[in-house]
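Read through the structure below, which is laid out as structure tokens, and then see the notes.
Of the protein chains in this complex, one is absent; all others appear in place.
And now, subunit A:
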Amino acid sequence: MGGLTNGEGRFPGPPDSRPPRWADWLLSRFSPSGLEDELQGDLLEMYIYWVKTTGLRGARWRYALAVLRLIRPLSWSMTKQPHEISHFFILHPAMIRNYLKIAWRNLTRNIGYSAINIGGLAIGMAVAVMIGLWVYDELTYNHYHKNHDQIAQIWQSSVKNGEIKTRFTVPRPLETALRNVYANSFKHIVMSSWTLDGVLSYGNRKVVKEGNYMQPDAPNMLSLDMLAGQKEGLREPNSIMLAASTAKSLFGTENPIGRIIKFDNHYNLKVTGIYADIPFSNSFNTTTFIIPWEHMVANTPWVKEAANSWGNNSFRLYVQIADNTTMEQVTAKIKDIKLNVNRAEYAKNNPQFLLLPMNDWYLRSNFENGIQSGGRIDTVWLFGCIGGFVLLLACINFMNLSTARSQKRAKEVGVRKSVGSVRSQLIGQFLSESFLVVALAFLIAMTLVFVTMPAFNTLASKQIAFPWMNVYFWGATLIFILCTALLAGSYPALYLSSFLPVQVLKGAGPSLRFRVGRFAALPRQLLVVLQFTVSVSLIIGTIIVFRQVQHTKNRPVGYDRAGLVSIPLTEGEFDGKYEFIRNELMGSGAVVAMSATSNPTTDVAYGRGGFLWEGKPADFRASFAWIWVSPDYVKSLGMRIIAGRDFSPDFPSDSNAILLNKTAVDYMGLKDPVGTLLREDNTDNSGQPLTVIGVVDDMVMESPYDPVQPSVYEFNKGSARFYNLRLNPAQNARESIATVERIYKKNFPNLPFQYRFVDQEYAAKFSTEERIGKLAGFFASLAIFISCLGLFGLSSFMAEQRTKEIGIRKVLGASVTNLWQLLSKDFLVLVIVACLITIPIAYYFMNSWLQHYTYRVELSWWIFAVAIVGALFITLLTVSFQAIKAAMLDPVKSLRTE
């Protein structure tokens, strides 16, 4: 064969007229044994002939083709000499059938092992597939919009108290500036409102839906799938586009196009388009209707006024950039607009605009001091890793059990080898065993995924469908099966096939003792340690996440949530009716206290700054959360007054009074807050100063993980947006709500009755963390389950292997306890080692996770202790079962066999 590789050196003629080198190489490497020389010789001669008859190119082509046909399996399997075995013989179909048959027999002979093997793998794979689907869903968030790569929202950052704050709201004049100055950087510019509730009615059908006001380019930018009407349906200010579900609930089977519907019981809007509902995993999925932005501008005074105000940052601006540009380029162009327009006023705040690409909205929308710093993507990677680890644990089980059983199979290997199997065939056999196991496990895993999908969706708050029709999914699963089978089967295959037949069959050669004896268990032990390191880390992580959530849940919120109901109001309808309704509600006995306010109890809607007070440090740029409230706000919420008093109708001067919270007092540095005057910091000194009449305890309105903002409660002068009702605790809440609804309906027959329990709304703030906690807990328990499954298998094997030893020990007088200790000790040591490795790793990661929260739990030693003791306990439980079983065995039986 050696002569072939340098064959071209002897080939007469110029070098470029030689046959293709790769074909020569292939021929020398794979030609049927015994035929190399003559084939090569004949082919060379043919080549010369082909060069003459068909030219150089044709000859090279024919040469390569001939080589390929000659080395293909079918042409040489017929000519093979019976005693010669190729390396590729294992690929023969008959052989594969044989492998599978033997694998199947092996599986069914040891039902217990097979069940542990397949079951463990199936669970691991199910988890991996589920997490894979979840990660895919997260990573493709917003991919419904065709141009998601080019769409961005404009964010702005500015310096606030020495720190750069980044937010997604922008002022209205920005839009005008972009259109006038930078028009060719953008394909679409769409100004939008926040998503808000609206009452839509047609005839006597009435629904409350969420939707947005948007500029006319929106349908094109979002590539909405129009079911009827035109994408240009927002050109007329009095038009509306509906999502299919909204249209269905309003019109049923009627054709909605061109119909007039009433919006918020006031405006007549013509339906100009129906678009398919935007799927769940998209930022605009709650936009179930779109009304032209112009409509909002025309009918909302403060929006109209904001046209030239760079100070009112209440709007959202979406853009699609032009084809020939990038997000970075556009950001660089537009970032300083505000400074260019109003340098003197804003230089200190250094406001900058930036484009946040649509792909980042959901996954990477955290900013730390002006720099993008991840976000949800961290959780996605975390779960991705967990999924990978759980699968790894399952594969480790497989490897462990297979190698542990190697001694049983060693004889089989020895016999096969001495009968004439070569190593590649044995590798093939073990790999096909692992393929069979993985394929069975995969079937079970798919069933598991399919069955648990709805529960998983509930747990993860997702709408993932099983992707039956997705070619990529099946492609990915195929690769996944192959990888898992190779990963799980490679070690046993390589290990078992390396036995030397003489030593195996003799029973105990030096080499065999080396392999199966003292150090044979070492890789297995390492794998067990790795398994438990992962499992215990997951347990510790789960405990800490759970504790963090509980800790925050138990945080004093500063008001009484139980029995507190919030009613959102539509603008306009409720003005001037507060007193009347309040009297009616209080009179009904269902409500014991009531107030009106500008924002929901569980959120801060407005911020204000630019105030002066006595003793204010120079150069102090204060900003407050600002809440307008009616008298009795403090009473209805059950807040605690620390100093001074609540607003009261008895003091007419209260219309210029404010309450501060404790944080605000500290923030302003007031020694004696009551009586302090707060003045607006403007030159003409217009407007009345506001007098502090009281201080209330801090109340958690925003994220319960963050510190409370300095807040100002001002006497409500304008229209309220929410009513707060304190239900009568002596009465059934359902009855009270029914009474409230009756009174509401009587006064506002045109409005649907909406209400929310504040404690539920507050609880919703924990949904993300709780979900992470639940998912992590779920996966952690699966991980420990899989690990224990492995331990169970291993220990039962160990016990079986040492049956004779145990029998002898028993005959010589060892007690069951002694034997139990003997068998359990080995595993306990492994788990303890795993725990020791876990502690620093878990400490590091959990500590850095907790740093995200200002209000957080401390890492205490007992969490680690609990996890470790728990792991040891579970290990003991698992191992003891087998150990005691083995120790109780009658020695007569175990010793009689040979």
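Heads up, the rule we're going with is that a residue touches a chain if its C-beta (ideal position, glycine included) is under 8 Å from a C-beta of that chain, and two chains touch if they have at least 3 such contacts; residues count from 1.
In this text, contacts and distances are computed from a predicted model.
Comparing "Glycine cleavage system H protein", "Amino acid ABC transporter membrane protein 2 (PAAT family)", "PadR family transcriptional regulator" or "Pyruvate dehydrogenase complex E1 component subunit beta" against the UniProt entry of the hidden chain yields the protein name "PadR family transcriptional regulator".
Only one of the listed residues, A:M46, A:V422, A:A521 or A:A814, touches the absent chain: A:M46.
Mapped onto subunit A, the footprint of the missing chain covers residues 3, 7, 10-12, 37-46, 48-49, 53, 62, 65-66, 69-70, 75, 78-79.
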